[in-house]
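Apart from one protein chain that is not included, each protein chain of the complex appears where it belongs.
Chain naming follows the written order as A, B and C, and within any one chain the residues start at number 1.
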Amino acid sequence: MSSRLATGGRRIDRSKRLSFSFNGTKLTGFEGDTLASALLANGQDLVGRSFKYHRPRGIVAAGAEEPNALVALGQGDRMEPNQRATITELFDGLSARSQNHWPSLQFDIGAINARLSRFLPAGFYYKTFMQPRAAWKHLFEPVIRKSAGLGPAPTQGDPDRYEYFYAHTDVLVAGGGIAGLAAARAAAEAGARVLLVEQDSRFGGRSATDGVVIDGTDAEAWVAEQVAALSAMPNVDLRLRTMAAGVYDHGYVTLYERAGDRDPGAAPVRHRLWRVRAGRTVTATGAIERPISFAGNDRPGVMLASAVRDYIDLYAVSPGDRTVVVTATDDGYRTALAVRDAGLDVPAVLDTRPDPKGPLVDAVRARGIRVEAGRGIAKVRGTRRVTGVDICAQAGEGAVIEHVPCECVAMAGGWSPVVHLWSHCGGKLLWDETAHHFRPDPDRPPTGADGQGFAVTAGTASGPMDTGAALADAVEAGHRAAKALGHDKGAPRIPQADGTADGPPAAVWMMPHGAGPELRGKAFLDFQNDVKVSDVQLAAQEGYQSVEHTKRYTTLGMATDQGKLSNINGLAILSDSLGAPIPEVGTTTFRPPYTPISLGAVAGEARGSLFKPVRRTPIHDWHADAGAVWEPVGDWRRPYCYPKDEESHRDAVNREITATRSGVGLLDASTLGKIIVSGPDAAAFLDLTYTNMMSSLKVGRCRYGLMCTENGFLFDDGVVVRLSEDSFLCHTTSGGSDRVHAWMEEWLQTEWWDLKVWTSNVTEQFGQIAIVGPKARSVLERLGGMDLSAEALPFMAMAEGTLGGIGVRIFRISFSGELSYEIAVPAGRARALWDMLLAEGAADGITPYGTEALHVMRAEKGYIMIGDETDGTVIPQDLNLGWAVSKKKSDFIGKRAMERSALTDPDRKQLVGLETEDPALVLPDGAHAVSGQTNRFGQQETLGHVTSTYWSPTLNRSIAMALVSGGSRRMGETLDFSLEDGRIAKARVVDPVFLDKDGERQNV
Amino acid sequence: MLILRCPYCGVDAEETDLAPGGEAHLTRHGPGSDDAEFRDYLFQRRNPRGVHFERWRHAFGCGKWFHAARCTQTLEVFGTYSAQCSEPPEEIMTAIRTRRPDWEMPA
Amino acid sequence: MKKYSVFSLAREALRYHSGWERAWASPDPKAEYDTIIVGAGGHGLATAYYLAKEHGITNVAVLEKGWLGGGNTGRNTTIIRSNYLQPESAAIYEKARGLYEGLSQELNFNIMFSPRGVMMLCQTQHELRAMQRTAHANRLAGIETEMVSPERVKEIVPIIEIDGPRFPVLGGLWQPRGGTARHDAVAWGYARGASARGVDIIQQCAVTGIDRDASGVTGVQTTRGPIRCKKLCIVVAGSSGVLADMAGFRLPVESVALQALVSEPVKPCMDCVVMANTVHGYMSQSDKGEMVIGGGADGFNNYTQRGSFQHLEETVRALIETFPMISRLKMLRHWGGIVDMTGDRSPIIGQTPVPGIFINCGWGTGGFKAIPGSGWATAEMLAKGTPGTLAAPFSLDRFTEGRMIDESVAAAVAH
C-alpha cells in the first residue's frame, strides 16, 4: 500500500503538521499536501466507488483530470459534494467523506452491480424496465433514481459570499507552467498588459518534477526567477489558485478564483468569478497523460505514470513498494527512474513498442531495471487494490506469459494537449498522426469581433511535448499575442532547454491488441462512469456511430471529469470499430467550464438582500413603521394594506375603503411613472404614441390616455397633463415608466428622428400623494397655500403652488370615483408633506390605504387595471374604451393593426360587469364562463373569464369584471361560471360601472 | 459576450450594458398598407445565417439606439453606426465587402 | 426488428452482446420519395413514425445534415407538461403528453418518461391570479392540474425556500402527470420505430437547395445528390429561416440561442420539475443526479450553439434564492441551443406559400414536450394534404389576421 517516504517532497513542509479526517478517521498530513497526497501518505488507496458498478476506486491522477477521488468536503452548511481530492489543498481541520457507497466504503451493497455488469452493458436501460407499464413509475425508476448521483445533496443554504471582478487586459495567459511564464514574459516585455492565471497553488507545472533544465539552471530556480521578474513589472498581474474556466464570444473569458477554500468560514470571499476582456488569450494549459486500456486498469493502485512521479517528487508519497510501469512512450521511463531514485522497486517496465531505444531507455537499463519490449498487461490482479499483473504480448490476445506481483501500475499512454479553452469558442483541432493526439489547428482559431483569431496556444498545449520546442513555441506565442495588439520590441530571446526530444509514442488503444470480449469487458475507458471498451464497441455495432451518439449512449466522457482521461482512448476505439480514421470520427464538443465551478460563483454577489434591486418610495420607511403588508410591483415595494394589530388583510382593506369613501384616505402614488415630453413637436409625437388625440388638450388640463403596441394591443395607460403649449407630463403605470420612456425614445431615435422632441423620465424627482374622499378638500384647505375650490381647480385640471410651504403640483384626477387630488412634490420633501397631511387630517380620521383598497375602489367604478383587464392580447375596444381611440387621427401606433380581421371580429371578448346571483359569493380569480358545449378539441367550451373580482364593502356585495365573447350583446344575460369543484356559479352580465354611474361623487 | 462600440459615446460596451432591438432599417407600414405588407413589417424579420443589420440600445450607458452590422454565424462585427439612417452607410458596406467579397445586400 | 426485453438482454449477455442489430438502418437515398422530411430531430422523426404507423405511408425519407437527434432534441431540459392556457395549445401539448405516457411500450424503447410532476411557482399576486386563470382553463380542457398552497409546495419540494425575502412563494400550479423524459432516447426510439416501418433515415445529408416548378415542389438538392419528392416537410428548428429562404418564402421566425446547464450529479433531492417564472429559472434532477437548469434566451439573432455566460447569472442567482442548497453545487457544463421564436411565441404547423411544402417550426423554448403531438399532427397534415384539428390553429396566416396564440398571457414562459 501507499505510504510517506522518509525524505524528499518538493512541496511539503514537514515542520507544519496538519490534522484532517477521512470518513471520520483522524489523519495527519503536511502543509503543501493535497488531500489526495495526504490520503495516499496515510495508506488510503481506496477513496470511492464508481458511478454504475460501484467498483472500488483509487487515485489515478494528481491534477484536475482526476475522475475517481471525489469527496464530500466539509460539514453542515459548508459541505461541498464531489470535491476533487487532487486539487484540494490540505488545511488543518479539513474533513472529507467518500461517496456513492452503502453502508461503507469498504463494503458496498451496490457492488452487486459489478457482478451483474455483464447484464448491464451500455444503454441496457433503454432495452428494458418497460413492462409492465406501471412498474417503471412505481418500481424501476425509483430504484434507478435512488442509485443515481455521486455525492450527497447539500441540505442547507450557503453562508459564504461570492463576487465578480471585471478585468481588462491586453494578454491573458492561462496556465503558469514554464510555457505560461515564458509567454507572459515575452508579452510583458513587449509592453502589453498581462494577466497570468494558474489553477494550482504553485507556478512551474511539471517542469521541476520532470527534471527540466533551462538555460543551465534547474527548473525550480528558473521558474522562481521568472516569477520574480514578472512580479516586478507594473504591467503584469500573476494569480494563483485561479483557473480559466470558460472562453466566450468576442474573447470574453471567465476565471474561477478559489480565494477562500483553505479557510472556510473565515475568508471574506469564497470564490471570485473574474470576467475578463482580453485582447488575446494565450492558452498555456499543458497536456494530460492518457491511460491505457487493459483489463482491470481501474483497480486502486493503477495510476498515470506522471502522477506516480508527482506523488513521489512533490509530496514524498510512495504509491507502493513495487511499481510496474506499462508504457507506450519514452516518458514512462522517467517514472521508472523516479521510482527507483526514491529507493522503491520497479519489477519491470513493459514497453508496448517492439524496439524501445533512446537515452531514457538506456538510463533505465543502466540502472538494472528489467525492460520488456513488445509486452503489455493481460490483466490486473487484485480487487480492492493491485496485487500484481499478468504480462502478455501486446500483439497477441492476452495469453499470460508471466505473473508479476506489485502494488502499483504506472500507465504511460502518451500525452494529449489540453485544448478545452481553445475549443470553447470554436477553435478547431488537428489530429497528429505521430503523437496520436488532437492539437489546436493554428490556422483555425476562435475568432472575435474583428473576425481575427483571439486565442494563441503556447507550449505543450500547442502539441510539442519536449521542453525545448515547447519553450520556443511559448515565447513566440507571447510575442505574437502582444504584437497583434501593437506591442512589439523585437523578437525576444528563447530560453534553451537541455536534453533531447523523446522518441515517438506508440498508439496503444487496446492492450493486448487482440484482446477478446472477456478482457474488453474489463478494460475501462471512463473510470467514473464505468464505460468499458466493450461498451463503445457495442454502441458502434448498434448504429450509434456519431461520436455524440456514442457519448450519449455509453455516457463516455459525461462524468464530472468531462472525459479528460477517456475521450481520446474512447474515440480511438470507436474509430477502430467503425474502420474510420480518428479525424473523421471527430471529437465531442468542449463545453465550459474547464473543471466544474460553484453555482455560488456563477451567481456572484447577488444573494440575500442583494439578490435583486428593491425600489423604495420617499415614504417607504413610514409604510414599514406602520406595519404595511408589502406587494412587489415591478421592483417597487408598495403597501398592500395596513392591518391594525389583529386585523385580517381583508378587514384592513375594507376599513381603508370605507374610511376613504366616507371621509378621507391617503395613498402613496409615488411609483406612478412620470415622463416629460417637450418641444415644438411634442403634441404631434403624443398623437402618434397615444391612441387618443393629445394635441387638442388645453394647457393646465389632464386627459386619460392609452398606449398600444404596433400590434394593436393595449400596454400602458395614464393621465397626460399639458404643462405648457409645448410641454406635457405623461403619467404611466407603476413600474411602466422605464418601459414607456424607453418606448418613446425608441420611436424618436429610430423612426421619427425628424421630430423636435425631448423626453425626460422624472418619475423619481417627485413623490406623489393622492388624498382621496369627500373630506379631501377641507384637509388641503386647512394646510393652506392654494385655492382648491371646484371653480379654481375643477375635475381634470392641474395647478401649481405651495402647500404648507412646500412647492407642489396638484392634479385633480381620480382613480376611485371620489373627490381626489394627486399631489406631486419633490421627493426630498415628500415624507414631510405626507406627515403634514396625516397630522392635518387626523381630525377627519384620515386613513392611509394600500394597493388592494385602490384596486377594489377602481373596480367599483369599472376602471380597468393594466395587467388585470389586459394581458397583451386586449385592444381598447374590448374594454369599451373605443372612445379613447381617435377616429380623426390618420395614424398612431397600433391603428393599422386594429384593422385586421381578428381584431375587428364581433365575437371578440369584451369587458362586462358581473353580479353573482348569490351576492355573498366572490367569483374566483380567472374563473371561466362555460356554454355547456364542447369545442373542436373536445374541451368544454368557454365564453370568457373573470379579470377582476372583489368583495365591495361599499355596495356590500361581490362584484366582478370579465372579458366575455360578444360581451356587450349579452347585457342582462346570466352566465354559468365553473368553479374548482365543478359546481356552477350563476352571474348576471351588467354594466362594469357599479358605483356612481354619473360621477357625482367626484364632480364636487 | 458581444462587445459593440456605441457610436455616440465611443464606449466598447459589453452585452450586459446593451439591449438588443432586432432587425434594423425596417420600413414602417401604417394605415393604408395592405395585410401582407403589414404582416411583413410586424413579423417577417430577416433571419439570415450571416450578415445581419440590427438595432441595439446602449441601455445602461448613454441610452442611445444605434445600428450594428454583425454576422450571426461567426458573430464578427463589421461596424456600428447611427440609428438615424434608413440604410447602412457606405463605409459599413465597404467593411462588409472587404471581409465577405461574395456577400450581396439582400433585396 | 429485434425486440428489446429483459430476456433478450440476458440472452445477449451470454454471448457478449454480439447479436444486437443496428437500432436503425443507414440506407443510401433513393432517387424519389413520396414525402421527404427535412430534419431528423424529434419532431421530424415522430412525423415520419406516425406517417408510417397511422397512415401507412412509408415511402418516406428523413434527411439530416448531421446526426439524428443532434439539434435541440439533444440540448433541451426535457420538461414535459401541458398546463397551457389557450385551448389550441392545451390541445396539442396534452395530446403529446398523453402519447408520452405509453411511448416506451409503443416504441419498445425505454424513453424513461417520468411523470414526476411539474410545479409552476407563483411569486407575485399577479402571477398567482394568472395561474388561477390557467388552472380553471386546464380543468375545462381536461388537463389535470391544481392550484396548491405554499405549504403544499414545500411538501412536494422540500428543498424549496417558500419564505424568500424577495419573492415568497404564494402558491403553485401543480401538474402531477407532467415530468421529464430521456431526450436522446425519444429521438432514437422514434428513429428505430420509423426505420423498422420502412422509412429511410439518411444522416450526413444536408439539403442545399429546393427544386420547384409552377405547380410546386419537385425535390431537393442535397450533399448526397438530388432527390425527387411529391411532398416536402421542413422540420428544422434553428434553421427554419434558412430552409424557407431556399424555398423562396419568409417566416415570422427569428433564431436565438437558449441557455442551459447541468450541475455535477448528487443524490436525489428533488422529485419533480420546478419552474419559477417570475425569476426566470427552472430546474429538475436527472435520473443521473444532475440538476438540469434552464436559462434565458438571447435577445439577438444567433446561430452559434454556444453557451453565453451572462444569461446564466440571472437564472442561477434566481434558483439559489429559491433553492438555497444548490449554491455549493458545481456547474458541470453549459451550452446553448438555437430556437425559432415566432411573433406570438407559439409554433407554426401548416402549409407554406409553396404548394407541396409544409412546415413545422417555431416551437421556441418549448418544443421537446410537444414532440409526439407535433409529429402526430404533422403526419396527419402530410397524409391528408391539409391541417387537421390540432394543427389548424397554428397556420401561418394567423400572423396576417392578427389571430395570435399568446401563452405569455398566462405569465408563464413556454419552457
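One rule holds for everything that comes next: contacts are C-beta pairs under 8 Å (C-beta built on N, C-alpha and C of every residue); 3 or more make two chains touch, one makes a residue touch a chain.
Note that contacts and distances are computed from a predicted model.
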**Asked** For the chain that is missing from this picture, which UniProt protein name fits: "Spore germination protein KA", "Sarcosine oxidase subunit gamma", "NADH-quinone oxidoreductase subunit K" or "Monovalent cation/H(+) antiporter subunit G"?
**Response** "Sarcosine oxidase subunit gamma"
**Message:** I'd like the shown chains that the missing chain touches, ordered by label.
**Reply:** A, B
**Item:** Of A:E31, A:E764, A:E781 or A:D976, the one touching the omitted chain in the full complex
**Value:** A:E764
**Asked** Which listed residue (A:Q394, A:S678, A:Q877 or A:S965) would be found touching the missing chain in the intact complex?
**Response** A:S678
**Request:** Looking beyond the chains shown, say which of A:K127, A:R272 or A:H420 touches the absent one.
**Result:** A:R272
**Fill in**
Sole touch to the unshown chain from A:W102, A:F165 or A:W883: residue A:F165
**Request:** Have a look at A:R11, A:K127 or A:R615 and name the one touching the chain we're not showing.
**Result:** A:R615
**Fill in**
Omitted-chain footprint on subunit A covers residues 161, 163-168, 193, 234, 237, 257, 259, 268-269, 272, 275, 277, 605-606, 609-610, 612-618, 635-636, 676, 678-680, 727, 756, 758-760, 762-766, 805-806, 826-829, 831-833, 836
**Request:** Provide the residue numbers of subunit B that touch the chain removed from this figure.
**Result:** 8-11, 13-14, 16-17, 60-64
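We adopt the following convention: only the chains that are shown with their structure count from here on.
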**Prompt:** For subunit A and subunit C, what's the span in angstrom between their mean Cα positions?
**Reply:** 22
**Request:** List the centre-to-centre spacing of subunit A and subunit B in whole Å, with centres computed as mean CA coordinates.
**Result:** 28
**Asked** subunit B to subunit C: how many Å between their CA centres?
**Response** 30
**Asked** Which residue numbers or ranges of subunit A touch two or more of the other chains?
**Response** 248-249, 252, 711, 897, 900
**Fill in**
Residues of subunit B that touch at least two other chains are 1-2, 35, 42, 74-75
**Item:** subunit B residues within the subunit C interface of the complex
**Value:** 1-2, 15-16, 19-20, 22, 35-36, 39-40, 42-49, 52, 54, 72-75
**Request:** Using the touch definition up top, name the residues of subunit C that touch subunit A in the complex.
**Result:** 4-6, 8-10, 13, 16-18, 20-24, 26, 66-67, 69-70, 74, 87-88, 90-91, 102, 104-105, 108-115, 124-126, 128-130, 132-137, 139-142, 147, 159, 161, 165-167, 182, 184-185, 188-189, 203, 263-269, 271, 279, 286-289, 304, 306-309, 312-313, 316-317, 319-321, 324-335, 389-390, 398, 400-404, 406, 408-409
**Fill in**
So, in the complex, the side of subunit B touching subunit A is made of residues 1-4, 14, 21, 28-33, 35, 38, 42, 55, 57, 59, 63-65, 74-77, 83-84, 99
